[in-house]
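What follows is a structure written as structure tokens; I'll ask about it next.
And then chain A:
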Amino acid sequence: MLLIKNGRVIDPASGTDAKRDIWIDGSRISRIVPAETQAASSPSTNGETLDATSLVVAPGFIDLHCHLREPGGESSETIETGTRAAACGGFTAVCPMPNTRPVNDNASVTRSILERAAAVAATHVWPIGAASTGSRGESLAEIGAMQKAGIVAVSDDGHPIATAKLLRQVMDYCRALDLPVVDHCEDSSLFAGAVMREGVQSVRLGLRGMPAATESIAVGRDVQMTELTGCRFHVAHLSARGSLDLVRAAKKRGLQVSCEVTPHHFTLTDEDVVYDTRFKMNPPLASAEDRAALIEGLADGTVDAIATDHAPHEAALKDVEFDRAPFGVIGFETALALALELVHSGRLSLMRMVELFTIGPARVLGKKRAIAPGEAADLTIFSADHPWMFHVKQSASKSTNTPFEGRKFRGAPMVTIVDGRIVYRRET
Partner candidate 1 sequence: MAERLRDLLSIEELTAGQIAFLLDEAKPFQEFQRHPLKKLATLRGKTVALAFFESSTRTRISFATAASRLGADTMNLQAESSSLKKGESLLDTARTLDAMKPDCIVMRHSSSGSADFVARHLDIPVINAGDGTHEHPTQALLDALTIRDRRGTMENLNVTIIGDILHSRVARSNLHLLSHFGCRFTLCGPAMWLPREFECFGKQVRRSTRIEEALEGADVVMVLRVQQERLHEPALPLDEYILLYQLTPERLRLARPDALVLHPGPMIRGLEIDPAVADGPQSCVLEQVTNGLAVRMALLFVLIATGSEADEARGAHAAH
Partner candidate 2 sequence: MRVVEKTQLMSATEIDRTLQRLAHEIVEKSGGVANLALIGIRRRGVPLAQRIARAMHGIEHAEIPVGTLDITLYRDDLSKIAAQPVLHSSEISFPVDDKDVLLVDDVLYTGRTARAAMNGLFDLGRPSRVRMAVLIDRGHRELPIEASFVGRSVQTSDREIVEVRLNETDGEERVMLVERVE
């Protein structure tokens, strides 16, 4: 039994923003009452009481896009360390991408990931399976078998789905299975050899850049294919204004298109890139206009979810010349604080922010996320004001590739509850 007392409950599914007491029985929410109700009417609590005064209680956050590296890349991260970092970031469920070694393109890899997760993961693990075998873009992966084993979506992330012809096959197939297709939208010919966004900074640094069209050309292709097939389509890590405009237009036409934006893309720009591989990721940091458009999209509902694209790489891999470093930054533990920066500056309401971490991603997966009796007791309890400084040395992730080392924040995850168990509690 767990009682969460006097928290400000923000539940987008019901539109609630009020003080509530929440009882959790086992892995489910059992009761919710207004916080003024006296303890007299409460059942005897032979469990713990959590005082959530001055904290926000939200449905458990979902990260639609991350990399846990296990199997095959355990020196950079494991399911255990990755989910622990996710819990420290307030996430209760994560969707790891299939670009592991071996690629998660068949049911036995899916099952082994889920077995491992059942043993050691701090959060729910909802894997995304490969769209093509080995994500090589040649033939369909065993999507149906993987769905039975437990995948929630398909993607060839790391790569775009290679050809329009393959995309059509994948979408036709997934539509029948009611699985969303997530695409890493990128035109390979424009991308080839590039390491950052094309612009003044790339020219100054002498680094090969890719134009914004690299992403939006692929988004355009995928939107048309959605229209053709009727499949649900989700744009991974959208970074450009042009891509956002295409998604907005598609939604207006009633197509089932959704998209996610990462915290680093709504915080940083290509002007922040110097010869520091902690600023190298794909899609690369974009222009200031793109960032402004993304923030607008987060606020007006064009963007459905904030997803971290947490991409750990052990230090030795990243500590090389910029050209040679792998793309990717970690992000579980800074996501909420960075989103709160938008709330503090008035560009996002707190309710909208919570949507982007909860019902937004849930809807993409066809799931529910609510604080209501009978619902799973997955909760994210955070402070919107707690001042702290992010030091990657204290992170639970095995890797340290973050552009936010030393950043001062206001607001942090405080307690993370998965299936009624406290999986993270901040030490203050």
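Definition applied: a residue touches a chain if its C-beta (ideal position, glycine included) is under 8 Å from a C-beta of that chain, and two chains touch if they have at least 3 such contacts; residues count from 1.
Selection rule, in plain terms: all candidates are chains of the complex that A comes from, given by their letters.
Owing to the predicted nature of the structure, the values given are computational and were not obtained by experimental measurement.
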> Hey, among 1 or 2, which one's touching chain A in this complex?
Replying inline: 1
> Where on chain A is candidate 1 touching in the complex?
Replying inline: 193, 198-200, 202-207, 275, 319-324
